[in-house]
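Every protein chain except one is present and positioned as in the full complex.
And then chain A:
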Amino acid sequence: MPLTTPHSPPTFATVLLRGLLAGLVAGLLAGAFGYLVGEPRIEAAIAIEESATHTGPVADDHHADDLVGRGGQRAGLFLATGLFGTAMGGLLATAYVLLRRRLRSTDDGRSVLLLAGGTLVGAVLVPFGKYPANPPAVGDPDTIDQRTVAYLALVVLGLVAVWAGTLGYRSVRADAPVWQRFGAGVGGFLLVAVVGYVVLPSFQEVPDDFPATLLWNFRLASLGTQVVLWTAIGLLFSALMSRGGGRPRSERHAGDRPGEPAIGQGTPAHP
């Protein structure tokens, strides 16, 4: 079996383009999910906000000027998720190229999926647990800077927690029982995540009379939008990295059925 493929390996630019494309499509899918599931909750929250503005002394000028109408904002949802997804896909592709050799797998499609899954846990689920999304009408404009900094800090800490979990997993020798490896991984992850939850400040800005059901449904819709985004990025980017890269069929494992992902064959055969 030849050591090198007859096809030239894709360059950074090729991988980046695949990531950007996967991100754009995933962003539009997430936008569609948000439009169907999230928009009714946003409308309900805005209705509460406006009734409060008209009756109470609260002067929230955030939406008063109507710079963009509600129709524009509903269309802008797709612009926002599309651009955000494109940026995330590009960042994931760049991270993949730079981290490629540390992922310890020779299967690009599998590595990309693991990286996207790790990002979903670290950059979405960990921050969501402490700073869940809030609908319009919730949030004090005076604390936006503190909340943004704390949120970004927890995104970084979440990614560090996933990295610590990987280190923990790898710190146990490979022939140990599998629960020991996963246990060490969970331990490393929780160590960093719990420190982040304890150290970073808490913000309680939901008005007492805000409907709890609406808040819960909005937060589920928001979480769903991010889950759709990262699941789609991972699957699409993985598909683009598994195909079209020029790996000849003859180079596959003899027992590899056509079309079946090469999961489980990703372990490098070092002596």
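The rule is short, and it goes like this: contacts are C-beta pairs under 8 Å (C-beta built on N, C-alpha and C of every residue); 3 or more make two chains touch, one makes a residue touch a chain; residues count from 1.
In this section, contacts and distances are computed from a predicted model.
The chain dropped from view, which UniProt name applies: "Multisubunit sodium/proton antiporter, MrpA subunit", "Succinate dehydrogenase / fumarate reductase iron-sulfur subunit", "CbtB-domain containing protein" or "Polar amino acid transport system permease protein"?
Of the names offered in "Multisubunit sodium/proton antiporter, MrpA subunit", "Succinate dehydrogenase / fumarate reductase iron-sulfur subunit", "CbtB-domain containing protein" or "Polar amino acid transport system permease protein", the one UniProt assigns to the missing chain is "CbtB-domain containing protein".
Among A:Pro136, A:Gly188 or A:Gly234, which residue is in contact with the omitted chain in the full complex?
Final answer for the missing-chain contact: A:Pro136.
Counting contacts across the full complex, list the positions on chain A that touch the omitted chain.
1, 3-5, 9-12, 15-16, 31, 34, 38-39, 42, 62, 65, 67-68, 72-74, 76-81, 83-84, 86-88, 90-91, 94, 96-98, 100-101, 106-108, 124, 127-128, 131-136, 139, 141, 144, 147-148, 151, 218, 221-223, 225-226, 229, 241, 245-247, 251-253, 256, 262, 265-266, 268-271
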